[in-house]
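A protein chain is absent from this complex, but the other protein chains hold their places.
What follows is chain A.
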Amino acid sequence: MSGPDDGHAGPDDGHTGTSGRTGQATLTAVPPRPPAPEEPPQRPGITRWAADLAMGGRFAVTGGRESWARTIMTAVGVGLGVTLLLFAASVPTMDSARTERSNAIAAFGFGEEPEPGPGTVHVAQANTDFRDMDISGVVLAPDGSRPPHPPGISGVPAAGEMYVSPALKKLLDSDEGKLLRDRFPYRVAGVIGDSGLSGPTELRYYAGITPKQFDSVPSSYHLDSWGAQDTSGDELDPALVLLVVIGCVVLLLPVLIFIATAARFGGERRDRRLAALRLVGADIHMTRRIAAGESLFGSVLGLAVGATLFLLLREAVGGASMMGLSFFTSDITPSFPLALAIVVTVPASAVAVTLIALRAIAIEPLGVVRNATPKRRRLWWRLLLPLLGIGLLAPLAGGFGVGSSGGDFQSYQAAAGAALLLIGTTALLPWLVESVVERFGKGPVPWLLATRRLQLSSGTAARAVSGITVAVAGAIALQMLFGSVEGQSTEETNQDPNRAQLMMNIKVDNGAQARDAFDRLGAAKGVRSVLEITEGSISDAHSKAKDPADIPTNSLTVAGCPALRELAHITSCRDGDAFIVTRDPEYTGPDNAFAKPGAQVNVAFDDEGMPTPGKQKLWTVPRSAKKVESREDPNGALHSGIFATPGAFDISDLANPQAVAMLRLDPKVPDADEYVRNASVTITPTLDVTQITSSSQSSEFQTIRNVLFIGATSTLLLIGASMIVTTLEQLRDRKRLLSVLVAFGTRRSTLSWSILWQTAVPVVLGLALSIAGGLALGVLLLKMVGEGIAVDWAGLAAMTGIGAGVILVVTLASLPPLWRMMRPEGLRTE
């Protein structure tokens, strides 16, 4: 190639040719030297950077099929990561939009209850369940002419009408909802608008009832406006905060690692192309900037792919319900600062990753030279990261969330500590893989091929596995924290679902109404028996107290022998018997003193629940009444006082009775509980049927667990996808070698096993490291919330299994292309 000043004549220089042909050597005939082209002006640094980056961008698309393939791979990889990041960045908006709407539709009766008037509405909560689906409901009746109405509907529904959410309408109209229709004896007057729902799949209704119907409602109140104050100021439990913080770190770190990996997709081929640029005069810095330009282009394209995927998936996710959570499409909007951070940091990270990767490579004019004897990886800085993490987390031991000040700072400290510990675990992996594989040598051919490959490029293998390592380490730590938090937020209810499965508190005016309610419930399909309990009060008929409030009282429970046996340790019982029941047999307090066998007691009470000394209705406690000890009822409650069978006390004499029905269901009848709930609407419109369960879990905990599960699954899928791409890329680069190996008779199984070993070795090392890192983080987290150290071995096994499963899937997915590439066509060069 001629340089601009090499003295050769240009094509338009006629003198030289003539002179040469004639052989004349006169000095005067020497042609004047053509003017040298001007040196291109030296561009300032930033302009040169921009020009080189732009050239890289051009190469990303103009280098033919191979360039496009690499650009598309990077763009899709980065795009997948960006999609997840955009969803993560939408979480604050989703949360605030949902909370805002939930607050707006709240019908809590907190604070001063307004006097009923023209501007108030009488309401009662009427929530119910249908086959594990929660249905929120409110029954209401206007107190006057200007009642406030709930958001999302145009007015208070008239008695006998209801407004339903679109999801509930769909359910009621479906075959599945056929059984549910009987529970709502109301005409559907309209559909609740989005502003009246916390999410699109929420099952909600507002039913209008008559003022008279409120007589059978145990708890109701009046409202002059809808909505509650923002409750977001309520502090979450510190352990839950820690769980959310660590969860975010654990879920987002693998995504960032994935993006960094995606920026290096196809790097080896790109490096070979860059060598060609060196041949035509590009210096080493230019080639690096050009490579960075290619990555920048790919990552910017990835941002576009990610944004497009996000917009498409947002439509699908909006309106879908996952683990009981649903969001409107409009809620899924990334917060502006986070979106901006993604737009800036993703391309910047891609450039940084490319430049760092190129530091270990010498791109020479005649080819790419990877350091033949790469420098040994240094341990000190890799250890520094987890140690720094431990240093940040350790001071929080026992003190996380204690005190009102510094809560945010502690959260940041915890997040930074966890991130450093997890990143440190990942950073240790290449060193660990290198240190271990260099000790491998002898073995069968597949093992030899795999370990030698790992010895040559342990970094590539470690990079592929690092995402899994973070995810598994984080998941193990979270599992340990979960175990602790679960213990805290799951309360044993002391309920015994073996003795009864459903319970209903019924507001009745008299014994006849209680009888009627028991009969209605007992007639429901699938009810095997009803434990019928009617409770009221008795007072000391001979009290000298002047103020009725000072008259000693006790409770009187009237029920048949089978039901009484569920409430007290009664050995023999016949109709007509009565019992004096104490919670503690040693306890003989003053309240119980008047209620003794043969004593006369007053059973008359006014509407306010006060004894009526001037207008007594006397009943004599049977002399045969035995003293027995109380027993937890199926609902976990202890009852005491006088227990009487209907033969000993007529329930129609009971003032202000409260009926309690505990129902035993036939397990062979499907939907027996639904039939009972349907029957309950004939007793009260508020459907106060509760399930008897042995434990209850904090809904916050359940929500967080669900969100983390969704996130962890998405992350693992993403990592799996990245590993498949990396493995396929490695295989494609070795296409010719694979064909040569086939030519001299290498079995498919030999190469398949070598791929498996090549994947399995770093994975096993990664899993070992992640278990160690996860346990360390878990122990620190447990110490932070002041819990004892307990390892959830089952959870640990599950997480390890999931990680290993992803690897197996990746290996299996790599086999078909491996076998395709093991065809002799790879030998053809023409």
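Going forward, a contact is a pair of C-beta atoms (placed from the backbone, for glycine too) under 8 Å apart; a residue touches a chain by one contact, two chains touch by 3 or more; residues count from 1.
The rule is short, and it goes like this: contacts and distances are computed from a predicted model.
Peer 1: According to UniProt, what is the chain that's been left out of this complex called? Choose from "Heptaprenyl diphosphate synthase component 2", "ABC transport system ATP-binding protein", "Ligase-associated DNA damage response DEXH box helicase" or "Electron transfer flavoprotein alpha subunit apoprotein".
Peer 2: Its record in UniProt gives the absent chain the protein name "ABC transport system ATP-binding protein".
Peer 1: I'm checking contacts with the chain that's been left out. Which of A:169, A:453, A:639 or A:783 qualifies?
Peer 2: A:453
Peer 1: From the list A:376, A:569, A:747 or A:820, pick the residue that touches the absent chain.
Peer 2: A:747
Peer 1: Please identify, in ascending order, the residues of chain A that touch the omitted chain?
Peer 2: The missing chain touches chain A at positions 372, 442, 444-445, 448-449, 452-453, 455-457, 736-737, 740-747, 750, 824-825, 827-830.
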